[in-house]
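Shown here: the complex without one of its protein chains, the others still in place.
Letters A and B mark the chains as written, and numbering starts fresh at 1 in each.
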Amino acid sequence: MKFTVKQIATLLEGEVAGNDALAITGLAKIEEGKPGDISFLSNLKYEPHLYTTQASAVIVDRSFEPKKPVVSALIFVENSYLAFTRLLEEYHKQLIFSRVGVEQPSYMGDGTEVGEQSYRGAFSYIGKNCQVGKNVKIYPQAYIGNNVRIGDNTIVHPGARILDNCIIGQYCVIHPNAVIGSEGFGFAPQSDGTYKTIPQLGNVILEDFVNVGSNTTIDCATMGSTIIRKGAKLDNLIQIGHNVEIGKNTVIAGQTGISGSTKIGDNCVIAGQVGFAGHLTIANGTKVGAQSGVGKNVDQEGTAINSSPAFGLKESMRSLAIFRKLPDLENRVTKLEKKNEKQS
Amino acid sequence: MKFTVKQIATLLEGEVAGNDALAITGLAKIEEGKPGDISFLSNLKYEPHLYTTQASAVIVDRSFEPKKPVVSALIFVENSYLAFTRLLEEYHKQLIFSRVGVEQPSYMGDGTEVGEQSYRGAFSYIGKNCQVGKNVKIYPQAYIGNNVRIGDNTIVHPGARILDNCIIGQYCVIHPNAVIGSEGFGFAPQSDGTYKTIPQLGNVILEDFVNVGSNTTIDCATMGSTIIRKGAKLDNLIQIGHNVEIGKNTVIAGQTGISGSTKIGDNCVIAGQVGFAGHLTIANGTKVGAQSGVGKNVDQEGTAINSSPAFGLKESMRSLAIFRKLPDLENRVTKLEKKNEKQS
Partner (left out) sequence: MKFTVKQIATLLEGEVAGNDALAITGLAKIEEGKPGDISFLSNLKYEPHLYTTQASAVIVDRSFEPKKPVVSALIFVENSYLAFTRLLEEYHKQLIFSRVGVEQPSYMGDGTEVGEQSYRGAFSYIGKNCQVGKNVKIYPQAYIGNNVRIGDNTIVHPGARILDNCIIGQYCVIHPNAVIGSEGFGFAPQSDGTYKTIPQLGNVILEDFVNVGSNTTIDCATMGSTIIRKGAKLDNLIQIGHNVEIGKNTVIAGQTGISGSTKIGDNCVIAGQVGFAGHLTIANGTKVGAQSGVGKNVDQEGTAINSSPAFGLKESMRSLAIFRKLPDLENRVTKLEKKNEKQS
């Protein structure tokens, strides 16, 4: 980022007090601001930092009046917190879409087309007959197999792997070393104790605005598609089995695993390190506590479950509370037994 | 895949009714078949789809007689389900072994030999003094260190890493971004609270027909070898510690972790997200439930265990059932106490 204070004030529809020609190159908390940084003051608890900060500029509310001299340029806006957030988003967008063009060496197979404003980093590989949209950023060392389609404005980070025939929507982000469309775990036991590989010939479909975290793996379907619906967000180190379907706007935290053919509804919130058995159907709006083990369907929308094996959240909290004092409960039983013995 | 209906009928030893010159380029379920696809009808529940499918050809049992006109070409065989499965396998084999030759740039160190019919993708790296067999497929961006041996017909997917001195058998599949032979977690605590690295100088041996899932990590032995025996199948995101041994035809589901020096027997079935402590011995044929934590040896073959810490499967099911109604059990105890108080 390289802007003047004046340019930023114009973007945020604010007015400047101080030197509006200063160059801004970074964003920082007000207590950590260095020359070249821009910061903000919203919660007046932090006002003392305003008089000591090294930041070149600080965004403040229009209603704010400094009580001491301020070295930083001030940008007065309607809502300083929202203005700073907008600046963060603008800066972020610029950053992630800043790379354009082709670094060499990189590899592109026959019949593949890549849209304008895209980036292909050094050592990136795109197979044959792929259709890659506009403003797509393929980072160095990323791999894209044959017959893959990628929508506009999607980012494929370094070392991410997208295997043959997968379909990736617009505005998706595939984080480093994620694997999409690899062959899942399909093996048929034979009478001699060995296992025969069941061919996995389907693909993975990510709809628009899907996030796939670092080192997360999404297996292709046996036939048909493993599907991650629009706006779903997957954290790091998640395992998604073959033929799974994840609903719209469902968020899944790190290290959770979902076994083959399970369908998770829309708008679910699934915490970290959860496990789902295969072939389940989980209703829309289900909430699952961390480290839960889900072995049964959830039929009712908006259910909250917890524990391993998972059951109702409230019930599980009660059982877990008693679990912690089980020795006490056992003592109470022993006491009753002794009394009983005396009485008889 | 690109075959005529006639060629497929010959492969499956079947007879064609309809246009046997049609080109087949894909496989699909009968209800999803598009022109160019081949499908099958085995369960007659799906017979109505036969009269509406867009598939160019459908495999049916020899005994089957259509009740309405059919647009697709029909291939009559002894057992349509088995025939379709055979077609899937044939297609799969063709697909995975279809790449041959060397894409540039790729790197190969001195003294390394690669067998015929092999593939080395762009940006793949093979170090010095490696012996790579026939029909081995080293995908783009895969890494193979020095002194590695790889048997015939093995596939190393994009971004997989095989470190120095590892020995990989025949017909193994190493999925994307798996790491084989990295240095494990060996640190000796020092008196000042710091840790000293214990050199990890051994290797990993994969015997024949081993499957290593995406983003799975297998650490090299401290000295000697970490060994994965013939036919063992590891899913995605599994952690195998140094000096571990996994028995023949043992299958391990995703996100399971096995600590250093533990020996797992043959023909075990281990579910997902299981953890094993180090230095254990687990008998042949052991079955371990999902999310279990195994802290003790399993001596008896064919034992089923569950829960964390793990104990007998049946016993654990009983304890877990009572766990869910612990508040009820506590109420019963409270009631007894109250009665007792009255009585005394």
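FYI, a residue touches a chain if its C-beta (ideal position, glycine included) is under 8 Å from a C-beta of that chain, and two chains touch if they have at least 3 such contacts.
Treat the numbers as computed from the prediction; the structure is a model and nothing was measured.
Asker: Which of these touches the unseen chain: B:18, B:115, B:257 or B:327?
Answerer: Only one of B:18, B:115, B:257 or B:327 touches the chain omitted from view, namely B:257.
Asker: Taking the full complex into account, find the residue in B:161, B:175, B:233 or B:248 that is in contact with the omitted chain.
Answerer: Going through B:161, B:175, B:233 or B:248 one by one, B:161 is the residue touching the chain not shown.
Asker: Out of A:140, A:224, A:278 or A:295, which touches the unshown chain?
Answerer: Here the residue in touch with the unshown chain is A:140.
Asker: May I ask which residue of B:17, B:44, B:100 or B:322 touches the chain that does not appear here?
Answerer: The single option touching the absent chain is B:322.
Asker: Looking at B:69, B:101 or B:193, which makes contact with the chain not pictured?
Answerer: Only one listed residue reaches the unshown chain, and that is B:193.
Asker: Hey, which subunit B residues sit against the chain that's not shown?
Answerer: Answer for subunit B: residues 105, 107, 123, 125, 141, 143, 159, 161, 163, 177, 179, 182-183, 185, 187, 193-195, 197, 199-201, 215, 217, 219, 223-224, 237, 239, 241, 255, 257, 259, 273, 275, 277, 291, 293, 295, 308-309, 311, 315, 318-319, 322-323, 329, 332-333, 336, 339, 343 touch the chain left out.
Asker: Just checking the interface: what residues of subunit A touch the absent partner chain?
Answerer: 27-29, 32, 88-89, 91-92, 95, 103, 105, 121-123, 139-141, 157-159, 173, 175-177, 209, 211, 213-215, 231, 233, 235-237, 248-249, 251, 253-255, 266-267, 272-273, 290-291, 308, 320, 323-327, 329-330, 333, 336-337, 340, 343-344
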